[in-house]
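Every protein chain except one is present and positioned as in the full complex.
After this line comes chain A, so read on.
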Amino acid sequence: MPSVCFYFHVHQPIRVKKFGVLDIGKNIDYFDDRHNKAILNKVATKCYIPANNLIYDLIKRHDGKFKVSYSITGTFLDQAKMWRPDLIESFQKLASTGQVEFLAETYYHSLTSLFSENEFYDQVEKHILTIQELFGQTPKVFRNTELVYYDYLAKLVSKFGFKAILAEGWDKILDWRSPNFVYETKDSHLKLLLKNYKLSDDIAFRFSNKAWEEWPLTSEKFANWIHAVNGNGQVVNLFMDYETLGEHQWEDTGIFDFLEKVPEQILKHPDMDFVTVGQEAERYPATDVVSMPSPVSWADTERDLSAWTGNAMQQSSLHSLYSLEEKIKKTKDSKLLEDWRKLQTSDNFYYMCTKWFNDGDVHKYFNAYDRPHDAYIYFSNILVDLIHRLEEKLEEAEAKVSGGLGKVMEEVQGAGI
């Protein structure tokens, strides 16, 4: 009696401006509000609004038998709060059905787990608090940015008391094992929920591909594939970007009609049901331990980190950015800290990716700039400006200290934050 778990990732990066060398030192904001707002509005129309409405209808129609799980990034929530509060309300309405579970992740959709443990904790905590505040739930399941998972990550998140963590069900790791079972992380007792990438990608990537032999994909056909798991698995994890619905696969591909019929088709089989990620972790015992010593992501054909850390521009930018942590935190300047964190969003490094072969099309489509090199140019110019601001702040603080009572006062104030 296998279950189906729909998990959607909701994200919008906060894209940076085309920041020139002559903009440095002039107190110019880094983030391209106009552009970001326009994109949020566009995707809201094409995806968030119609998709949320449909999911809500499906939950109501199936009387609680249809369930979904979401992880929503802090960068999305920040922008929605500013420009589209109706989107937050729409997700709150979904939360109120009781059939929707929200996951935890790094607030800024960052790769910080790989670079700074303290910063990682800060960002996960900030995200948990935000989800609690907005949706009245405490996340029980964690997903790392880009589904990046490695054994040590399970240890890292253990202090939050999560029940489970998501990862890619990558053949090279699983070998003969199937992603349709619940596993356990190595050396810690977290459940590991693995994405069935074949069935997920049938929707996320291949749905509208007319060259695909299975095109057109109907809900009946898809439900049959899922039913085939019966007797040979516990669960089918369909993990994908929420923007698949209407934005990556446009409405005219029939994606919404497809999704609308999927629940009834799947529920036709009396043995099958839908679960959220937390229910899945609770209901099914782990069948085995799965170990991923080095990071595995859900991106590209390599399923590694090369889309974000593969070339020198990305490595040097990441290194420069994370090397500022101690000083940034020392200033206790909230604007500086927030800017630094927004720059950590993994998309900033994805834009610098120069792998143009198999995944080239995807990369090009999602690049906010003309060339990866332009993304690097703007990012490094911004970095210089950020460091300039940082040093000014530190000097100000030092001047206060040498002024006498300053240091004591600063500590007192600092303790209050």
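Brief remarks on what is shown
One rule holds for everything that comes next: a contact is a pair of C-beta atoms (placed from the backbone, for glycine too) under 8 Å apart; a residue touches a chain by one contact, two chains touch by 3 or more; residues count from 1.
Keep this in mind: contacts and distances are computed from a predicted model.
This complex has a chain not shown, and the name its UniProt record holds, of "Cysteine desulfurase IscS", "NADH-quinone oxidoreductase subunit J", "Putative ABC transport system permease protein" or "Glycogen synthase", is "Glycogen synthase".
Taking the complete complex into account, A:Arg371 is the one of A:Lys42, A:Lys221 or A:Arg371 that touches the chain left out. From the options A:Leu77, A:Leu111 or A:Met313, the residue with contact to the unseen chain in the full assembly is A:Met313.
Touch with the hidden chain on the side of chain A covers residues 20-22, 24-26, 311-313, 315-317, 319-320, 371, 373-374, 376-377, 380-381, 383-385, 387-388, 391-392.
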